[in-house]
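Apart from one protein chain that is not included, each protein chain of the complex appears where it belongs.
Chain nomenclature is as follows: A and B, assigned in order of appearance, with residue numbering initiated at 1 for each chain independently.
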Amino acid sequence: MKPAPFAYHRPTTLDEALATLAADPHAKVLAGGQSLVPLLSMRLARPSALVDLNGLPGLDTIEVSEAGVRVGALARHAEVLASAEVRRSQPLVSLALGHVAHATIRNRGTTVGSLVHADAAAEMPVVLTLLGGSVEAASVRGRRTIAAADLFLGPLESSLAPDEIALSAFFPALPAGAGVAFEEIARRHGDYALCGVAALADGESVRAGFVSVSDVPTVVDLTGVPAGERGEAALAQLDPQGDIHATATYRSELVRVLTERVVQSAMESRQARSPEDS
Amino acid sequence: MTTKLMGQGVQRVEDQRFLRGQGRYVDDVAVDAATLHAAVLRSPHAHARIVDIDVEAVLDIEGVHAVWTYDDLSGRMAEPLPLLIPHPTLTHGRTQYALAKDEVNYAGEAVAFVVAEDRYVAEDALEAIRVTYDVLPPVVGIEAARAADRLVHDDADGTVPGNVGARMEQSTGDPQPAIAAAPHRLELDLTIERSACTPMEGRGTVARWDPDTNRMQVWTSTQSSTGVRAVVAVKLGLDLGQVDVITPDVGGGFGVKINHPWPEELLVPLAARTLGRTVKFTEDRREHFVSSAHERGQVHHVEVGFDDDGRLLGLDVAFWHDHGAYTPYGLIVPIITSTQLLGPYKPAVYRVVFESVYTNTVMVTPYRGAGRPQGCFVMERTMDAIAAYLGKDRTEVRAANFIQPDEFPYDQGLIFQDGRELEYDSGDYPASLEKLKELVGWDEFPAFQAEMAAQGRRVGIGLACYVEGTGVGPYEGAHVHIETTGKVKVATGLTTQGQGHATVFAQLVADELGVKFEDVEVVTGDTRRMPYAVGTFASRAAVMSGSAIHLAAKRAKEKVLRIAAEALEAAEEDLEIVDGVVSVKGSPGSSLDLGTVSVLSNPLRYAFDEASKAATQFSVGDPGKPPVPEDDEPGLEGRDFYSPERATFASGMHAVIVETDPRTAEITILKYAVVHDCGNLINPMIVEGQIHGGVAQGVGGALYERMAYDESGQLQNASFMDFLMPYVTEIPDGIDIDHLETPSPLNPLGIKGAGEAGVIPSAAVFAAAIEDAEGITISAMPISPSELFHLRQEHSA
Partner (left out) sequence: MSEERHEIRLSVNGASYELSIPARRLLSDALRHDLGLTGTHVGCEHGVCGACTVLLDGQPVRACLLFAVSVQGQEITTVEGLTKPDGSLGNVQQAFAECHGLQCGFCTPGFLTTITAGLRDNPTPTHEECREMVAGNLCRCTGYQNIVKAVERAAELGSEGDA
């Protein structure tokens, strides 16, 4: 399985990268490539050119502030996962990243790349949505911040323009007194989830985000729903589909089971967490 | 005195190159810029007539050297590929053409062949080929095949009515009266879904035509070097003697590489000769899914009559085997199901009937177990059903049916896959069962199950017994050559895909000849070194080549002793060979090393080095006699063949304890136990490795892997992302193994085959354990959590 031919650019500055993208509407950005390269090899995607970001300086940073975690375009999943500062600031990012593929894929794949790939079966898009994060995008026209709620349009479709590069993603910090949890069920260790749930519980609200249950990352508000009814309440707002690995009915059952488990776990971690941890 | 290597876990010689990344697999051969690369255009449709193929645009692509369709083939190449194993009941066998002629019958069938500078360009060329298809509705699944609303084959080459390729019946009598008269009766319907071998290395072929010697050299990732050689010669109009087939290192076969010739195995040599260049084809993973072979898909109906002890009084089995679009390998898989279904038992009367049906899917050829897993599933589910019906322990019911140790040889009254009587030579099933029960803790399990239940946990235990007729003929051969350096070069014609043959066979030679293990080098699968061979399949290599090599080494040794006795002026009985030195027992000063004996074995006129002077005409020999005796040959070689009267029967029993999640229906393996009897072991470490691998493949086959075809005949999971081969995390952490050794009386070393054992009882044992945990009948495998969940829903409804 070999890719169709494409032109290759290895810009040394961001401006160069943006100009190249602007000049060729069928060019695509290459960062981690762990999602893109198989598509090229299977000839499911045929960009005219690849703009390789791997030579650009300064894009691999991971910045942790009081506000939260900003992950640069070239920060590899493995680096973000290994960061103790990230874990302290927003543990949900670390929890979810541990479920992304296998360690070897995480060594090269980028968290920003995974977000922009906009696969609702991936872990990070719904985490970004649940946390109310955002992506910083740049083009020859300037920069803009895209809120997670506006980022995911459809299956594998983000709202990034063809000539835009996502420079970084921002995950807000976990506030004091809030708790998070993440769990997924997959057929094999490291596979795409049959169903995954990320939950965020703070003083006022309880929300859960779902992996592999819909076309776009979906967050459900479960505030005030008592334990034992959360699964059903979530299901009422979701429409799980079937595929060769799980029927819609079975997937729905996984939604029920995991919603209860993960929301409970998030609420319990809320109590366990002290204000000094944020 | 050196220790015998037979029975030792000797470290493998192959590892020295594999671990350094110096293995030479087929894609590693001819890695140079001059080699051309092939790609194949494959049908996207499961069933279609080919209206037109337009290759115009291909010729514009730089770097393309050839593009062929069926119209470019002539003579024997234009005929269908051979039907390898004919059988009288295969009345409607069909094989594909090297490139589809007028019709395609599975998505993946080869339609056009391109040769280019590299694989990238070749794939570009494929995209430029425009094929016009007249899409036909496909037949997918056994039910659709049987209903025969549509036919797979109904064309200029003939019609296959009802999609039935063959109907075959074997019996020891009519079981219906016995079933009717029996105290108890049961009927079962049991299904196994299609799966596949999926070795880590796919198929590949390299060919080079040498115009200076008029010889064709082929490397191919095969399980039968001689099989490929014979077909290449015939199809390309060459003498057998003009074709060499060299089997490179092979990255796993598990059965799929026994089928031959693949279209590419003919097209590549043809292209090499036509273009005057070395040509290489290496398939990619998707191609392996859609154009190699699958197996396992069968539907079975059982009627059984039994007594109060669960003894089988009458067993009547009918089944339907999905062989896909073509039948190159004949009926081997369903014949094996038919015969090996009997397992270690002796039903009073047994009848088995099968229909082998066509579907518009990838063809079916053997996959490790080759029909035994299905047979074992049927028999073991029947045993479990009988036990449940009678309220008896599942091991008791089995024990009541065992062939007893004093009943061997036991003739089951049927004809086996080798065309010979199904006669079990040896085994001890009661002893195996005792060992298994001990190993898994069978008697203690009910208490454990109750304890878990009190905690809200569901656990279950299952067991499954099987026998395996291994070491089938027609024969294998071996050549042992002791060179003047004292090194021993051994060749056998069957092939290797990871079983460690070079190590295991060297152990045998070292023992028989008395040479150092390190001085023995074994080559397999090279027709230049051993042109008479059959292949590696049916767990036959150790039995067949092991025996042949042992016998060939014996012959070489006889000659060594004869020559040495004369040279040392001693009696042959007084000689011993230790570490490559022949000496008179008790008289170490009187000795010759094997290298010298080798020199002496070949009377020379011309010395070529210092040592060889000893063999020249003025130095040695009785001037009154011919230098080479009448019944002898020059050189220190031994050649022999082993051809068995019948298969030799290995056996085994597995047990598994599983836990099922009450909500998510996820299945976890808590314990896996194996008791295994493959007679005498040459290398226990290697045998154990085979068991580990087989069990893992069985776990995959029972819980994760299936071929997911949709109604239009499209394979929906043609990648490793969706065909779920297990990682380490899906395999139990540790397998408990115990051995029994009932040596085979049929071959000199008492060996039985071990290669397939691990995977045979998997579907049966997991179905049994899950059923035990859930209290729900499991009659179809594989099973996923989603499917178990739905079974629960149906059960409680």
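We adopt the following convention: a residue touches a chain if its C-beta (ideal position, glycine included) is under 8 Å from a C-beta of that chain, and two chains touch if they have at least 3 such contacts.
Just so you know, these numbers come straight off a predicted model, no measurement behind them.
Considering the whole complex, the residue from B:Met200, B:Leu240 or B:Ala571 that touches the absent chain is B:Met200. Checked against the full complex, the candidates B:Gly595, B:Gly679 or B:Gly693 give a single residue touching the omitted chain, namely B:Gly693.
Screening B:Gly251, B:Gly514, B:Gly679 or B:Gly713 against the full complex identifies B:Gly251 as the residue touching the chain left out.
Among A:Thr61, A:Asn107 or A:Thr223, only A:Asn107 touches the chain that is left out of the view. Only one residue from A:Gly33, A:Gly196 or A:Pro240 touches the chain missing from this view: A:Gly33. Taking the complete complex into account, residues 1-8, 10, 30, 33-34, 37-38, 40-42, 50, 52, 54, 78, 101-105, 107-108, 189-190 of subunit A touch the chain not shown. Listed here are the subunit B residues that touch the chain not shown: 9, 11-12, 14-16, 18-25, 27-28, 31, 62-63, 118-120, 198-201, 249-252, 254, 284-285, 497-500, 685-686, 688-689, 691-697, 719-721, 725, 727-729, 731, 733-735, 758.
Keep this in mind: only the chains that are shown with their structure count from here on.
Across the complex, subunit A meets subunit B through its residues 1-5, 42-43, 185, 187-192, 194, 244-247, 249-250, 253-254, 257. Those residues of subunit B that touch subunit A in the complex are listed here as 119-120, 123-124, 127, 284-286, 663-666, 704, 708, 716-717, 721-722, 724, 726-727, 729-730, 784-786, 789-790, 793.
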